[in-house]
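Yeah, one chain of the complex is gone here, protein chain that is, but the others are all in their spots.
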Amino acid sequence: MELVFDLRRNWLILTCKALAWALLAVTVFNIASFAQSTDTAINRSFSAEAETNMYQLVDRLADPEDFYEFRQSRTNLEQLGAFYDELNEADEFDLLSVFDQPVPVRDFRGNETFDAGYGTEGSVGGPYTDEVGRRVQDVKAVQLNQKAFDFYRLAVSEGTPPDWGDVDYSDGAVPVLLGSSYAGVYEVGDVIDGNFYTLPMRMQVTGILEEEASLYYQGEMNFYLDHHLLIPYPPSAEQFAAQDQVFYGILYFAMVNADIAVPRGLSTDQVLGELAEASDHSGFEHYAVANLPDYLLQFSLVKSIIQDNLALVQGIGVLLCLGVLVASGFANAQLLRRRQAKALAFWRLGYSRGAIRRMLLLTALVQYAAAAAGTAVGLSLLPQASPAGLWSAAGVLVLLVSVDAAHESHLLRRLIDHTSGRMGT
Amino acid sequence: MLQLDSLSKTVREPNGQQRRLFDALHMTMADDDRSIAILGRSGSGKSTLLRILAGLDGAYTGSYFHAGELVPQREQASADFRMRHIGYVTQSYDLLEDRNVLHNVRLGVGPGEDAEERASECLAAVQLEGFERKPVRHLSGGEAQRVAIARALAKRPDVVLADEPTGALDERTERSILDLFAELQRQGRRFIIATHSETVARACDRRLVLADGRLVERG
Partner (left out) sequence: MSGRTVAIVGGLTLLFMLLASALSVYNTQQEAITLEGNKLYSTASIRVTGDPREIVRKARTLGPETRIYVQLPGEARVRNLLVDDPTGLNLPLHEGRPFRAGEEKAAIVGAAIPVVDRDGREYFEYDGEIYEVIGRLGAGPDSLLAADVLLSDPARAFDGSGPIVVDRVDAYARYVENFGSQGVARMNEDTNRRTNIDFVSPLLLGLGTAIVTAGAVFTGMLAASLLQRRHHVLHLLGHRRLPVQARSVGQLGLVAVMAGLPAFAAAVLAGDPMVSGASVLGVEALVASAVVVSFLTAAHLRRPVAPWS
């Protein structure tokens, strides 16, 4: 019965407390889910292994005529292929070969956001009819080697990554991955008809990338792949049929224009030495190397932005926790003021401290239950699932309950002690 | 001085039924009346009558005159009337327990007076010199009653209304409060006191009994 009286008299304060607690628990859940998401982002793109010096390898055949002449010789291309293979197999560093090259796709199912021109300096080309009368559209595509795929920790959310060892363009088919925005447009197992440079290619979708998959490309750390089609490079640039020389001539140059991720212990001279050695072995000399200090700079700055965000979010979370705790303390003092007469009446009637505390605790339990229910409702409205968030929200509620129960008991004890003291004088 | 003319009031009982508390009630406090006791059983309406006289309750029919002028029934105007003419001592004293004696009495000082000086005068009048800085929560019942009276006197009201002023006091303290009332009457103060105590009633010049919604003069 006392419970009902107490709730009727103090419902407003109790509701405010329960509401504030529930809001705080939901806030803590969000902060924990953000911490988890930050952790994932750091592990995915900003791991210690990725904190390397970066060099850019380019060919020196900038003149179109030189470029054309070079590709007419099969020997030249074989040297180029051997150069690539030696670098690709080097243990000292990672050759990250990535090239952004639109691919014409027949009867493309996606919207304009996949178009090669979308969001670029060019314009959206949209579907068009090719020379043999088929409806095609140029879509965003990236070709890359396994080293790049692994270095940037790209992973699939559906399907499987390509079997890198089996990638072979000679039979006109290649396994491809699609960016996460392709989910619902194409499915794993679908075959996309397109052209890869000069060759018609059947591109079999083996997987869909995780959301926000990204890599460092041409000075941009935030190069996202959600709208891209990923074409894997073959494991080596060894053999090609004579009739495909034009195709491989272009492909090998694309492959060799790459970034080189070098552990920070390896000096520039050592890198240049490795390249010179590969050049000597293969006979390919038309290359140049440039340091890319921007990579490490962007690496650390983008990482620090993510971490700054986390620090900021956690900071505001701690402040809100403190705020709610202090406000709850004030509310408890006010509650006891309103319950003072009742508590003292029971004390004078001979009730023990424990009995009075249990009486008040009963109301507190109702408030705790309301806060837990409010938290449950709040969490059910959130779309993201986060086991760590749930534990954190539960943890903060337990902390609040413990501190609150202790504080209420302390206030009651002080009141009774004070009264007893006065009564004794 | 004060006059109630055909005053009627209906109240709603806790069970929801309407009850006629006052039925064409008449009362007059003449200029030379020093004190009037209003007697009556519990629930007869003594406190409500005092609230009407204080201008705290305007929900009645009939007329209430002060010095020949109709006392307003609207809240704001009746507050002004109370501020100028009425001192009111409630049954529970209504003191601010977290403040000291002086602060409580100063609240009652009317505009245009030195609040501190006037409050000290009033405390002296109720024989509480030296109590100025004492927290109210540390006062005894009799002392708290005196502070409430001092506060009621502070604005020099035409009449002080006191609701059961000795209800919670022992005999000795009751006696001292009545002596105080007598002394204050000698100094020119007027009182209307709602009480069920015959001792208090005997100390007043006139005694009115509230029964069945009307006031009857008792000798």
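In this document, chain identifiers A and B correspond to the written order of the chains, with residue numbering beginning at 1 in each.
The rule we apply is simple: a residue touches a chain if its C-beta (ideal position, glycine included) is under 8 Å from a C-beta of that chain, and two chains touch if they have at least 3 such contacts.
Worth saying up front: this structure is predicted, and the values here are computed from it rather than measured.
Remark: the omitted chain is touched by one listed residue; of B:Arg34, B:Arg84, B:Lys134 or B:His196 this is B:Arg84. Residue A:Val302 is the one among A:Val185, A:Ile250 or A:Val302 that touches the chain missing from this view. The chain not shown here touches chain B at positions 54-59, 73-76, 79-84, 86, 88, 90, 94-96, 98-99, 107-108, 151, 155.
By the touch rule set out above, chain A reaches the unshown chain at residues 12-13, 16, 19-20, 23-24, 26-27, 30-31, 33-34, 37-38, 40-41, 44-45, 112-113, 118-124, 212, 214, 220-224, 226-227, 297-298, 301-302, 305-306, 308-309, 312-313, 315-317, 319-320, 323-324, 326-327, 330-331, 333-334, 382, 384.
As a convention for this text, only the chains that are shown with their structure count from here on.
If each chain is reduced to the centroid of its CA atoms, chain A and chain B end up 76 Å from each other.
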